[in-house]
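Note that this is a trimmed complex: some chains were dropped, and none of the rest were shifted.
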């Protein structure tokens, strides 16, 4: 029971507002003996950091992460987790609170403002307070540590749709993801996205996106059949990212139109004594449990609700009003959601890896003898 | 931390296998003083019950629910919750275990069989054991009680797509949902679905579906901004239903192609002193918190993986094989997922209703004075 924690055995608790002194979090349950470097965590944060291209918010946050506890440092700076909680702290530097004065009284349509006021009876309106996507920086840092729990697992996120522009999967080149400011695996689509988003940005508008995250090397057996389903936990995790409105695993909504024959991922024995799946409609999860195939998840991010076009709204005093949201906002918040999606997948997998080790231990080796 | 529990303050734990003596569950945290009748719970179960039309499995389970604890009975049979855990028991009657002997050795593609064996090192293969959709009967019973926690809330599920047949939303008639065996709100689509599914069923195939659940009358303020998001919990809950591969809230994946202008749900003050939203792209949830608009969720169900067409697979001993799944199965398991989806939404809302009451209590009345 918690409002700001995520996970069970690998458990992340975050705190902090967009315009307070700092954001941060506590990772509870990180196994002892993991080795990592602070610059690995910082590197993950840098991928999500705002202000790196004209396509993201011009807020300039260095997002420098400090680790306050839970590690021992070797002479070369390598950190070793001790099993104690790892506290992460990121100081806020570039808060321009006056930018937000206009929205103190009126609710931004599509934003959490009204819901907050009705729920809590008060609200820190600066920068969206707790509902700001700034909190996701902590998720990214936690994800970098979660990845250390998962030996042999590679997690890659990619933007597969921006507004009306979808990638052509025939063009997929993983190396391309790091070459454009959109995490887009299709170079041609990325070029079109640049023009498209320039126009969106200049008009003060915004647009949505679809992100796909693939985890390769996930061992079979993670998850549980009923309420600890791996895919259910992934769905909850990805839907908890700001502005996400949909989540798919594997074939997703397209599976509704398939027949059982088409959707069956047939199997054959491989040369290495392991089964080979002949397709992956399931997205690596069957009955809530990983199969050893790549885990494939997609999520849809709605357009940023902070736009320059005037919208009709009401004030917190119950009066009709119009609102224009100035501030500094991402024209496509889905771009920076790519590393966040990767981090959430890493955290879910790390949690299930530890849960599996705890509950089941080491089951008999498959295949079973006759 | 739990593998078979769902929810926090309204917490449901289920048990039982498809072919064991019984399935059941425990509702922990049901507030005292709720009044309901056993036949209300039974009525909800009857909607999900197999064998009611030629379009669902011919397994004949009466699904008669017993309440073993947590209630006092008045003379007229009305039950009153006491605040103690409510235990539900449904005995299994029509298990024909020998139907399943063929699948003891070979894994059904698209089914949880292989993942189970690798995870646990053993498996109750009869009827799918714990991964059988039979467990969802308990969810439906729990949902009927969850609905009692939510005064003034109406939850309605409907099948909006079966295989390649989608409804025409212009034809939506809620009264129609109860008149056809598909929970379909479009009478014309329902007629086409009947023919379509007859063909699927006769060929031993199966097909997927999309279900939409709408909750009206949900008070604003349910949910939390970060990890207790109402929509994230709904996504996890719906994805935990057997065979679900995708979840959407409000505009869902379509929001990726929208601009911020299009996606903004503008507001005006209504005559009753409450705000009126001029659209509901958000599906009733902003920033993880309910807004008072109808909560709209959709989920995609893949085709049943148990089909009569031979599929390539492997055995638990690591040999190539072919498999045909006989047994008695639903040609479109999405149909019976409709009441299950309603139940999961009811459980999530009940949980958040109690959480909101606990954490926040009664906030100041909106709108706030100047």
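When the chains are written out, they are named A and B in that same order, and each has its own residue count from 1.
Operating definition for what follows: a contact is a pair of C-beta atoms (placed from the backbone, for glycine too) under 8 Å apart; a residue touches a chain by one contact, two chains touch by 3 or more.
Not measured: the values here are computed from a predicted model.
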Discussion item. Taking the 2 displayed chains as a starting point, can you state how many identical chains form the whole complex?
Written reply: 4
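To be clear about the criterion, only the chains that are shown with their structure count from here on.
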Response to the item:
Whole-angstrom distance, CA centroid of chain A to CA centroid of chain B, is 26
Worksheet item: What part of chain B is in contact with chain A in the complex they form?
Response: 1-6, 8-9, 14, 107, 109-122, 130-131, 135, 161-164, 200, 205-210, 220-229, 231-240, 242, 245-269, 273, 275, 278, 281-283, 285-292, 300-307, 309, 311-320, 334, 355-356, 359-360, 363-364, 366-370
